[in-house]
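Showing chain A:
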Amino acid sequence: MTHVGYLIAGWGITMGTLAFYAVRLVRRGRELSGRVPDAHRRWLEDQGSDDA
Partner candidate 1 sequence: MAEEPTITASTRDTTGSRGSRLLGVATLVGLAVLGVLAFVLTDPDVRIHPSTGDEFGQFDAVRMLYVHVPLAAMTYLAYGLCAVASLGVLIRRTPWWDVTAHAAAEVGTVFCGLVLVTGSIWGRPVWNTWWEWGDVRLMTTLVLFLMFAGYLALRRTTGDPRTVSRRAAVVALIAVLDLPLVNRSVEWWENRTLHQQSTLGELKIEDLTLFTLMLGFLVLGMVLAWLLLHRFRVGWLERAALDHSVAAAIAERRGETPDEELRRAVGDSPAAREGFDENDRDGDPEAGRP
Partner candidate 2 sequence: MSVLRTVLGDIRLVAARDLRIEVRSRVVLDQVLPFAVLVLVLFGFALDADHRTLRTFAPGLFWVTVLLSALLAIGRSASLDATDGTGTSLRMSGLSPVARYLGRTVAVLVQLLVLEVVLVGGIVVLYGVSVDDWLLLVVAGVVAGVAVAAAGTLYGALASGLGARETLLPILVLPVLAPVLIGATRAFDDALGVAAVDGWAWTGLLAVAALVLTVVGASAHGALVED
């Protein structure tokens, strides 16, 4: 295979950046979720029903 270095760099940077960004989003989401009542998170399927 030719251009292996270029290919590793291009695909690697792309996947690495996307993964890094995704992890950051999830972390930030978790941190914020703890500070906000469930009612603000409409995407929770069982909204507020298992509080007990």
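One rule holds for everything that comes next: a residue touches a chain if its C-beta (ideal position, glycine included) is under 8 Å from a C-beta of that chain, and two chains touch if they have at least 3 such contacts; residues count from 1.
On how the list was made: all candidates are chains of the complex that A comes from, given by their letters.
Fair warning: this is a prediction, and the values are worked out from it, not measured in the lab.
Participant: Judged by that same contact rule, which candidate in 1 or 2 sits against chain A in the complex?
Facilitator: Of the listed options 1 or 2, chain A touches just 1.
Participant: Under the definition above, what is the set of chain A residues touching candidate 1 in their complex?
Facilitator: Residues 1-4, 6-7, 9-23, 25-26, 28-30, 32-38, 40-41, 43-45, 50 of chain A touch candidate 1 in their complex.
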